[in-house]
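And then chain A:
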Amino acid sequence: QADPPKQLRIAVIIGNGPESAWDGTFLEALERVKKAKPHDLTITTKVSDPLWGNDVESAMRLYAQSGQFDIIWGHSTYSDQIAQLKDEFPDLMFVMTGSGNAPLGGNVYWNYKRVHEPAYLLGVLAGHATTSGVVGSVGTLPADDVNDEINAFFAGARSVNPGIVTKVAFIQSWYDPAKAAEYMNSQIAAGVDVMFSLVDNFSPCDEHKETVVCIGNFRDDWQRSPRILSAPLALWDPDIERLVDVWYDHEANGTPYAGNTQMLWSTMAEGGAAVASFHGRESLVPAKAIAAFEAAKAAYDAGKLQIPLDVSLPVSK
Partner candidate 1 sequence: MRIITRSGPSVTWSIAVYGAAAVVGLLMTIVLISISGAPVGASLVALGQGAAGSPASIASSVVKATPLILTGLATCVTYRAGLWTVGQESQVVAGAAAAWQMSLWTTGMAPVVVIVLCVLAALAGGAALGALVAWFRTRFGISEIVSSMMLNYIVFFALAWLISGPWMASGGTASYQQTGLLERAYWLPNIVDVGKMHIGVVLALIVVIWLQVLLKRMPLGYEIRAMGFNATALSQRGVDKRRLVLTVMVISGVIAALAGVGEVFGVSHRLTGDNLSGMGFDGIIIALIGGLSPLGTLVAGLFFGALHNGSLFMNVITGVPTALVTAIQGVVLILFLIAGAVRRYRIERA
Partner candidate 2 sequence: MTLHRPVLRAVGLTKRFGSVVANDDVSLDVAAGELHCLFGENGAGKSTLSAMLHGELQPDAGHIEVDGRRTDFRSPADAIAEGIGMVHQHFVLARALTVIENIVAGTSRSGWRLGLTEARERLSRLCGDLGIAIELDAPLWQLSVGEQQWVEILKALYLDARVLILDEPTAVLTPQESGKLFGMIGKMRDRGLAVVIVTHKLREVLQADTITVLRRGRKVGTLDGRDATVESLTRLMIGGDLASSPARSSNSPGRVAVQATGLMAKGSWGETIVDDVSLMVRSGEIFGIAGVAGNGQKPLLEMLAGIREPESGSLLIGDRQLEGLSAADFMRAGVGIIPEDRYAEGLVGPFSIAENIILGRHRSKDLCRGLFIAGDRVVAKAEEAMRRYSIAAPAINTPVSRLSGGNAQKVVLARELDQASVLLLANQPTRGLDIGVVATVHEELRRKRDEGVAVILVSEDIDDLFDLCDRIGVMFAGRIVGIVSPETTSRDIVGSMMVGRAPAGGATCA
């Protein structure tokens, strides 16, 4: 048995860029974990440019061949590329995240991120906060881990307000804030007064100051607009820690890798997600909305509230 490892070197490949919520929240969590030094490990990281497709395989291969990394963390839909490498580098641990991946098992771990639970709670809030009875959401592209939060948000709203009307739109682009603004504005015109925005643009919230309250997504963007009340937060810390544990166990104790073949994510209870602070903006919505939210959250914390997971394509209702 070798000495327990002192150092963990992680190569990270991202798909969108640190400015995106998906990658940004992950990189922040990574820094926190580095500071926390699990198992007393010194963790070093190297983060690539946003890469897609075959380029990912080239970059991963390079990281793998360099022998300078222990974990190759592909932070997107990279199972095709990892499948080409995993058997060539059996001692390396590969991670891939999010939807669109295929389970590979062995030395490949597949981590999901679901924030549907906080989204549901914020939906409860929205169900009470809306005066028009219409809530809406604009997304980039539909996917498993996008649909879940939109559906949960609507389900939460509907749970307290069965007659509520829901509006949803996708802009089919990662990159078009101007188009995102138009789609949000269209929903606002259709009566939406609580907007769950997944498109990384909050300027329409500012424009409709009197009427609209916005919910951000994944990260706490509260500084970007005074109309942002909260957001379902993605916290990757437990995921990273769990996988670091796996790696440590493998290195220190020789436990073979056994990558998950089922989707795996940390729940809100496990710290994988949270509701962002209201930053003192509770007055944006009626007190009863806050109260209902607090009640639901308490029920969840007490294990009394089961939040349903629905990944079907959300539709306007």
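The criterion applied here is as follows: a residue touches a chain if its C-beta (ideal position, glycine included) is under 8 Å from a C-beta of that chain, and two chains touch if they have at least 3 such contacts; residues count from 1.
In picking the candidates, the idea was that all candidates are chains of the complex that A comes from, given by their letters.
Quick caveat, the model's predicted, so the values are computed rather than measured.
Among the chains 1 or 2 offered as candidates, the one in contact with chain A in this complex is candidate 1. Listing the residues of chain A that touch candidate 1 in their complex gives 46, 48-49, 51-55, 58-59, 62-63, 77, 79-80, 99-103, 110, 141-144, 147, 172, 263, 311-313.
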